[in-house]
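Here it is, the structure, as structure tokens.
Here the complex is missing a single protein chain, while all its other protein chains stay put.
As written, the chain order gives the labels A, B and C, with residue 1 at the start of each chain.
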Amino acid sequence: MIRFNNDYNHGAHPEILEALSAVNDNSFGGYGEDEWCKKAADLIRERVHCPDAAVHFFPGATQANFIVIASALSSVQSVIAADTGHINCHEAASVENTNHKIQTIPNTDGKITAAQIDACAGAYYEENEPEYYTEPKMVYLSFPTEQGTLYSLEELKAIREVCDKYGMYLFVDGARLGYGLGAVENDISVEDFAALTDVFYFGGTKCGALFGEAVVITSNDLKRRFKAFMKQNGAVLAKGWLLGLQFYTLLENDLYSEITKKADVLAMKIRDAFAKKGITFWVESPTNQQFVILNEKQQEVLGQNYTFEKTGSTPDGVIARFCTSWATTEEEVAQLIGDIEKL
Amino acid sequence: MIRFNNDYNHGAHPEILEALSAVNDNSFGGYGEDEWCKKAADLIRERVHCPDAAVHFFPGATQANFIVIASALSSVQSVIAADTGHINCHEAASVENTNHKIQTIPNTDGKITAAQIDACAGAYYEENEPEYYTEPKMVYLSFPTEQGTLYSLEELKAIREVCDKYGMYLFVDGARLGYGLGAVENDISVEDFAALTDVFYFGGTKCGALFGEAVVITSNDLKRRFKAFMKQNGAVLAKGWLLGLQFYTLLENDLYSEITKKADVLAMKIRDAFAKKGITFWVESPTNQQFVILNEKQQEVLGQNYTFEKTGSTPDGVIARFCTSWATTEEEVAQLIGDIEKL
Amino acid sequence: MIRFNNDYNHGAHPEILEALSAVNDNSFGGYGEDEWCKKAADLIRERVHCPDAAVHFFPGATQANFIVIASALSSVQSVIAADTGHINCHEAASVENTNHKIQTIPNTDGKITAAQIDACAGAYYEENEPEYYTEPKMVYLSFPTEQGTLYSLEELKAIREVCDKYGMYLFVDGARLGYGLGAVENDISVEDFAALTDVFYFGGTKCGALFGEAVVITSNDLKRRFKAFMKQNGAVLAKGWLLGLQFYTLLENDLYSEITKKADVLAMKIRDAFAKKGITFWVESPTNQQFVILNEKQQEVLGQNYTFEKTGSTPDGVIARFCTSWATTEEEVAQLIGDIEKL
Partner (left out) sequence: MIRFNNDYNHGAHPEILEALSAVNDNSFGGYGEDEWCKKAADLIRERVHCPDAAVHFFPGATQANFIVIASALSSVQSVIAADTGHINCHEAASVENTNHKIQTIPNTDGKITAAQIDACAGAYYEENEPEYYTEPKMVYLSFPTEQGTLYSLEELKAIREVCDKYGMYLFVDGARLGYGLGAVENDISVEDFAALTDVFYFGGTKCGALFGEAVVITSNDLKRRFKAFMKQNGAVLAKGWLLGLQFYTLLENDLYSEITKKADVLAMKIRDAFAKKGITFWVESPTNQQFVILNEKQQEVLGQNYTFEKTGSTPDGVIARFCTSWATTEEEVAQLIGDIEKL
């Protein structure tokens, strides 16, 4: 059985395990105050061309999401997100649990537009009694989205303008950042993300690390006391160097880009195979997640050798997600394509 | 520089890294629904003689502490703890952040007594208007305590009785459980913990794992929807098998006991060296944490080759904590003892 | 200027002020533990035919709403409501502030259906990993709704069935209960509300009292420690008898029904005048709130002598709310009707 159900079903890139073994006899300072976290943070600051950025390492993405939001907003402020945003759908109300309303906007292929955000935030400022509503103070985007789609640089800039218009923070969830950066059609660089957002992160868990996310904060407002929010919510790992070392390993020689770009290439091959077979796509995705609509027979046949995730249903069949990852091999994809061709 | 400042300054026992490498080419189900978590949970249930226990794996101890408490209590219920309890002192108000008051009791050598707990909880039930106070609903103990001391079986049983008297849950923070179990004077077994508490945990981070804690829930009340609280607070690791596999490795052949007991033995050697030199102890600890009072000269001399943690001060000098851990070697301890003798 | 903008722009029915004056030289027990709260609660239990109901008096409706919800749900449970529900729109995220997600359902004329609720709650139970979502545990309805509309007894019974199917509490916000009970087309009695809901309330602030709401809890689950939640959130008035006495005065000789029914009658006269004039209604309401669409000229003319609330806009003009209340007089309505006729 080959797992295409998600991009977090394998451990870590071998270089990560080697790096962990190599330092296993050494001792380090605790709670992220160590040389590896420092080196990784310096490297990230250099890569994003932002020498003043604060960089913090989180064990996981749900933590990164809700803690960034909790640290940025008071309880009378809210975050704007697509209705399909990960924070709204898959994180067990972690944002509400930290006292914040999510103001949802209907998505198109997982994305929301500057115009929608403008209308949503603008409505608050047109209220006669704004104090009876929550102040929209942050916009949350996923890149790539939960449907594998990408914002363009132009779209991101337009959203940044709306954020500036209303004094809102812009937060990009980069749990799959590598797969977005590596897509052929992508035109946003990490420097752009650092320049256009207030906070974003390099996903590690889904992009080659054992676990971990690297949060990059460029807004001075958000830097202050941020680590206290991390500690309060249990996101400061005692052995923080485990995270710093992993990101240093991934980023030092740009292994991060290499392995995620390769996953995108493999995903495009799968896409082409499905397309050639005339199978309908639920959404057009240029990244490592591909969503197709499979009838019962197709599910049964492909289900014999591959796991994929059923994310919904349509009159024509279920929506099936096929994910590649940094761990996916050419051979696995070739075998899948062969079986798609036989459908 | 040899680090005796804490018990989380080294990576993991080599068998852990080997186990992680061994499965690195395999793929697994996500979010703790995998074979390693299942095997580790089964093993723990067997060890604690509690076939119905729920076992959940957490990345870290602060998460385990506040999520157990948040899941067990409503906002009008509180947890009783020593004033020195980790949840009261070192976790950035994570418990208050989930809406709960900690009712603190003055400690003696890090411990609180059944009589103190009885008085604290009893006061609530003697109020004319109890609804204006929070209902004490859980007792939190650390084993070993933050000062390295241990509860005896008799003391634990007495506390259990008080909990039963008032319908309170008993929660034991076992971040250093191994070092408590391994102490010569300890008379509590893991079966006792399972039988006498509602929830406790096997600490991994400080006891040989890269990271992770194994929470054991025996109370049926606390089992329901527990994983939703974990997810909501970001404590469900995407690659949950990393935690299951580590605990399986530590517990399968009782490596856990072996390496923590050895650390206790080494700590006793350090204790004897300090005692022989006439250095005053801040507290009598039978476990891996030793607290001595050092004058300036002694700090300076020992500070040349060893890191230790200054946890407070007295008129006679600072309180210095020397920790051994599963990673501490005979050689390191011999060198330290040599230098203590030369003080 | 005559205020038709809302139903809380006058003090209290004269009998209320007389009752307050009559007892002003007496002294009473504090925090709702007094004879008037007891008498009012007994009277309510008798009226709703529910001798075991718990009755609590709140200063205001926002407090009643969020505290009922906070006391009933854990943070991993959510409340289902119409997207137009007061708790979702007009209370500054008070529900999210107590850690709960509101699962909104699209309304039709302010109402939601049993089938919609069934689909919403059912989706949770069909999830493979329900712990990553919040458990729907309560349904919130307003009676009358924010648009003045009413549920029928049949609709309420159907919703109760869905609640029973999924183990959900049913909570009816009765801030304007009197105006619903008094409507000609209404077929639900207070006994029905007590029998079919777990908790509902008699609104006082909008129905003749200076201020106050009487919450009736029939579910045993919800009774326990409820007053602690009230106290914790500042809803226990020191001079609780002020609330008990007001409700006793309103309910003793059924002044409550009399004055709210009269307001409904007056609202129907206004409705008929608008209808006769051919003015479009935004929604058909049988209660004290009437919503019409006025063009600019009409707004200007009516705005000279009357205040009304603009609650939205349509291509044909703004949506204007005209409210009657217990304090509205025949003369005021006659004058308004005269001016409508002249439009």
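One rule holds in what follows: a contact is a pair of C-beta atoms (placed from the backbone, for glycine too) under 8 Å apart; a residue touches a chain by one contact, two chains touch by 3 or more.
Everything numeric here is computed off the predicted structure, so don't read it as measured data.
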| item | value |
| --- | --- |
| Contact set of the excluded chain (shown chains only) | A, B, C |
| Selected residue (touches chain absent from view) among A:A12, A:C37, A:C50 or A:A70 | A:A70 |
| Option from B:N9, B:S27, B:S75 or B:T260 whose C-beta touches the chain left out | B:S75 |
| Hidden partner chain, touching residue among A:Y8, A:Y151, A:F229 or A:Y256 | A:F229 |
| Footprint left on chain A by the chain that the document does not show | 31, 33, 70-71, 74-76, 98-99, 129-135, 225, 227-232, 236 |
| Interface with the unshown chain - residue positions in chain B | 75-76, 78, 90-93, 96-101, 131-134 |
| Residues belonging to chain C that touch the chain removed from view | 2-3, 6, 8-12, 14, 17, 20-21, 23-30, 59-63, 65-67, 91-94, 97, 205-206, 210-211, 228, 231-239, 242, 327 |
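Here is the rule we use: only the chains that are shown with their structure count from here on.
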| item | value |
| --- | --- |
| Most central chain, judged by mean C-alpha position against the global CA mean | A |
| Most distant chain from chain C by Cα centroid | B |
| Superposition rotation for chain B onto chain C, Cα-based, multiple of 5° | 180 |
| Length of the line joining the C-alpha centres of chain A and chain C, rounded to whole Å | 43 |
| Contacts with 2+ other chains: residues of chain A | 91-93, 97 |
